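Scroll down for the structure; my scribbles are underneath it.
A single protein chain has been omitted from the complex, and every remaining protein chain is retained in its original position.
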Amino acid sequence: MVGAGKMGADHIERLARRIVGAEVAVVVDTDLSRAQKAAEASPSAVAMSDLGPALDREDVNAVVIATPGFLHKEMLLQALERDLPILCEKPLTPDAASSWEVVQTEQRLVAKRIQVGFMRRFDAEYQRLRGLIISGELGELLMLHCAHRNPEVRSGFTNEMLINDSVVHEFDAIRFLTGEEIRDVQVRLGRVTHYAHSGQHDPQHVLIETEGGVLADVEIFANAQFGYQVATQAVFEKGIVNIGEDGGPYIRSAGRWGGEVTGSFIDRFRSAYDDELQSWVDAARHGEVGGPTAWDGYATAACCEAGVTAQKTGEKVKVSMETKPDIYR
Amino acid sequence: MVGAGKMGADHIERLARRIVGAEVAVVVDTDLSRAQKAAEASPSAVAMSDLGPALDREDVNAVVIATPGFLHKEMLLQALERDLPILCEKPLTPDAASSWEVVQTEQRLVAKRIQVGFMRRFDAEYQRLRGLIISGELGELLMLHCAHRNPEVRSGFTNEMLINDSVVHEFDAIRFLTGEEIRDVQVRLGRVTHYAHSGQHDPQHVLIETEGGVLADVEIFANAQFGYQVATQAVFEKGIVNIGEDGGPYIRSAGRWGGEVTGSFIDRFRSAYDDELQSWVDAARHGEVGGPTAWDGYATAACCEAGVTAQKTGEKVKVSMETKPDIYR
Amino acid sequence: MVGAGKMGADHIERLARRIVGAEVAVVVDTDLSRAQKAAEASPSAVAMSDLGPALDREDVNAVVIATPGFLHKEMLLQALERDLPILCEKPLTPDAASSWEVVQTEQRLVAKRIQVGFMRRFDAEYQRLRGLIISGELGELLMLHCAHRNPEVRSGFTNEMLINDSVVHEFDAIRFLTGEEIRDVQVRLGRVTHYAHSGQHDPQHVLIETEGGVLADVEIFANAQFGYQVATQAVFEKGIVNIGEDGGPYIRSAGRWGGEVTGSFIDRFRSAYDDELQSWVDAARHGEVGGPTAWDGYATAACCEAGVTAQKTGEKVKVSMETKPDIYR
Partner (left out) sequence: MVGAGKMGADHIERLARRIVGAEVAVVVDTDLSRAQKAAEASPSAVAMSDLGPALDREDVNAVVIATPGFLHKEMLLQALERDLPILCEKPLTPDAASSWEVVQTEQRLVAKRIQVGFMRRFDAEYQRLRGLIISGELGELLMLHCAHRNPEVRSGFTNEMLINDSVVHEFDAIRFLTGEEIRDVQVRLGRVTHYAHSGQHDPQHVLIETEGGVLADVEIFANAQFGYQVATQAVFEKGIVNIGEDGGPYIRSAGRWGGEVTGSFIDRFRSAYDDELQSWVDAARHGEVGGPTAWDGYATAACCEAGVTAQKTGEKVKVSMETKPDIYR
C-alpha cells in the first residue's frame, strides 16, 4: 500500500477485514509515523518510507497506489519496471501527456498491469444499466442525464478540480456505459450558489457528446448541501432508466414505471448471510456468540408450537415458556 | 461444515470466497460423495461422513450445522460436549421440548456456544428499524404489520411448515425488534389461492401479541406468484416506518414521507470499493487486470483537459486523443 | 341543505362553485343565524330554521342532509314522504334498527331515493382497485390490509366513535371492494399511545371477514401525529396492490413493482385544463384575465424563433424581444 492517507487507510482496513486472498505486507508513506499507524490495522503489515526497497521485497507481489495524483507517474513507472500488478487510485496521472507516457510504457509489457480506481464500474446499479444497454432490450441508448452532487467541498477546491476530480468520474462512467470514446465537451456556468466558496463557480453544466452521438448532460454541484448523490437517467428508444435514486433503480417502459421485485430469499438476504457468518467467525475467535442464541431458538420453537395449535383451532393460544437461564441474560 | 445440501454448499462457498478469518477444514455429510462435491469449493476442505471423528480433528475449532432440523439436537449435543462454537441453521430443533434440552445443556458450560441462523438480524433494514425502536426517536412502538411472501412452495410444504419454517422467522424478528417475548398467537384461515397445492391453506393470517402489548399481524403467503417479499411496517407513536419495500426503507413522520439521503461517496459506493479491490486481487493472482485500465486513465485525462478548456471558454471543445495501443483492445 | 355546520358549509360552497346542474335554494339549521351565514356562499340561497316548510317549497327538489347522525332518521323520513332525492352524510342513522326502519320505508317507494355519503367510492384509487378486483387480472382477491390514521382527535372522541365514525368507512370500503357483505368482526386492543386522550384506547386492531372468506385487518389509529393516511394493500392470487400511498398506487406482479405511466397530455393535465377554463371564466366575469397573458404569448413566440434558429445552427442564439408594455406589468 503506497500512501497512508484517508484512502490508503480505508483500503488497508478493507484488505484486512473484507478482502479474501490478499494481505498487506508493507505500508509506504514518506511520513513514516503515518505509515506505522495505518499498518496497525493489518496484522501482517510493516511500515516503510521508501517505495523502491518496498517493491523489491519478496513478500510484495502487487501494489495499491493511493497517494496524491501528481506522484502517480513516477510510482507507476517503478512498479511497471518490476512488472507488478497495480491498482492506482484515480486519476491515473493529472494530465493527458503523462498518462500517455504511462500507457506507452505499459503496452511494452507482456500484459496489462494497471487497474485504475474508477469504482463506479463495480457499482451494482451502473452494472445493471450497462447490462441493459448491451442487451438492447430497450432499444439503443440515446441520451444520458447525469447529476453529481456533494454536500460541500473545502474552500481550496478549484474550478479545475470540479472537472479533474469530480467530472472525471462521469467521463469514465459515460465511456463505460456507452462503450464509446468522448468526442467533445462544453461547459456552461450559470447562477452560483451562495454556499460556494470564494472563487468557486458552482454548480456548472457540462454537455458531453460521444463519438456515436450520445449526448450526456452533467450537473456538477459541489456544495449541494442536502446530501450526496450520483444519479444517471438513461434515455433509450423504448424506455427511461434511473439509477442512483435513493428509491432504487427503476425503468419506465411499455406504459409502466417501477423496478424489479426480489426473486428469492437468497437475493434478498445475501448480505445478511455474509454478515451473519462473518459475525459468528469473528465472535467465535474470541469465545463469544455474535448473534441469536440457543434461547432464541428455544423461544421461537415455543411460539411455533402455539402457532400450529392456533392454526388448528382458530383461537388465540398462549405461548408457554420456561424461565430464561442466566447465561442468556 | 455439517450438511452438504443447498444451504451447506452456500455456506462453504461464502467461507471460501467472502469470509475473512475462517477456513472450511471438513465437510461432513452421510452422503460422502455429496460432501466431496461440496468440499471442492474450498481448497482447504476434506470430506467425511461421520460427525464424531470430524469434531475430534485438531484443525476443527468451530462447527456450522446445516442439516435438516430433526438431526440438530444430537449434533448440537456432540458439539457442546467438545465446547465448540456452533452456528446452527434455524430451527434450533423442531420442537420446544428438545430445544429446552439443548438450552439446559449449553447453560451448564462456561459461556454460550450456539448461534442460531436467524439471519434477518443481520439485515441492514431490520437493524435500522431496531435502532429506531431503541432510540425512541418516534416514540414507543405500537403495532407491526408483517408480510412474508414466497413466489411458490413445493407440494409437500404443509400447513405446519408455514408456521415452523416461515412464520418462525417472524417470531424471531418480532422478538428481536421489540426486545420482548411473545405472549399469544392466533391464526385465521381465509380465502385460499388457486395456486395452493392440495392440502395447503394458503395464505394465512397470524395475529401475535408480545408481553408488552405490541400487536403484530403477519400475512404468510407461500404461493404469492409475483416474487419474494419480506416486509414490515412499524407503527410508532409519532410515525410509520416501512422496511422490505423494494424502493428502500422510509419513514412517515412530522408531515413528511421519505427516506434518508446518502451522506457521502463512502456510504454510496461502499460495496463498489469492496468489489473493486476484490476484483483486482482475484485478477492479479492470475496476471490479469480486473477493471478499468491505464487507457481509461489516459482517455479521461484527455477529457478533463478538454473540459477545463471548455470551462474557461464556454465553447464546445474537441477531445484530442492518441490511437489506442493493441494491448487495450 | 340541512345542517350548516362544517360539512354543510363545505357542501354549499361546492355546489355554488364547482358543481354543475344544481343550486342551493334553502339552507336549514335550527340555529338560524348559522344558516344565514352559510347561505351567503350561494347567491341563490335563503335561510330557514324548520325542515318541513323548506321541503315544501317549490324550488326545492332534492335534499342534502349534513346534520349530526342522531337527527338523520326523522329528516330522512320527512324527505322520503315527499319522494325527494336525498344525499345523506354518513352514518345513515346511528344504529342498525333505525337504519332498517329507513330502508323499509324507502323500499316501499317506486325507486331508491337515498344516497349515503361514503365518498371513498368516488376516490380514483378506490375505483381503480375495485376495477382490478372485478377484472380478475391479478386473480382472486384474498386479503386486505387497511390503515386509517388521523393526526389527532379531540378528547371527547370515544372508543365507540372509533368504530362508528372511522371504521365505518372501512366497513363500507371493504363491502365496496369485495362486493360482499361482512360476516364477522374481531377487535384487539394493544399498546396505547401516550398521545391518546384519557379513556381512548388508541390504536386498535380490527380483523374483519367477509362472507366470501376475505380477511381484512384494519389498524385504526386516531392520534397518529405524523399526518393523515387512509391506505389499503390488496393481496391477490397473482399480485399485491397498494392504494393510499403518497407515492401513488402501484402494483407488484410478475416480478415487477411500480405503477402505470400516464398515457397522454390529456390524462396528465386534465385538472389543469378544468382549472384553466374555470379561472378564465371567473376572471372574465370581473373584466380580468385569470392566467398567462398576450405578453406571455409574445415572449414564447420570440423564444421559439430563437429556438428554431438554434436548432438549425447548433449555436447559442440570443432571444430578441421588445420592451414590455405597462399593461402587462
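We just call them A, B and C in the order they show up, numbering each chain from 1.
Convention: contacts are C-beta pairs under 8 Å (C-beta built on N, C-alpha and C of every residue); 3 or more make two chains touch, one makes a residue touch a chain.
Note that this is a predicted model, so its numbers are computed, not measured.
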Touching residue (missing chain; options C:G139, C:G212 or C:G227): C:G227
Which residue of C:Q36, C:S49 or C:S99 touches the chain not shown here: C:S99
Which residue of C:F118, C:Y195 or C:F221 touches the chain not shown here: C:F118
Where the unshown chain meets chain A, residue by residue: 139-143, 145, 147, 149, 188, 190-195, 203, 205, 207, 209, 212-215, 217, 219, 221, 224-227, 229, 235, 237-240, 246-247, 252-255, 257
In chain B, positions touching the absent partner: 250, 252, 255-261, 263
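Simple rule for what comes next: only the chains that are shown with their structure count from here on.
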Copy pair chain A, chain B: interface residue numbering same or different (half cut): same
Chain B-chain C separation of Cα centroids, rounded to whole Å: 43
Centroid distance [mean C-alpha coordinates] between chain C and chain A, Å: 48
Interchain centroid distance [CA atoms averaged], chain A/chain B, Å: 21
Interface hub residues of chain C, defined as touching at least two other chains: 252, 255, 257
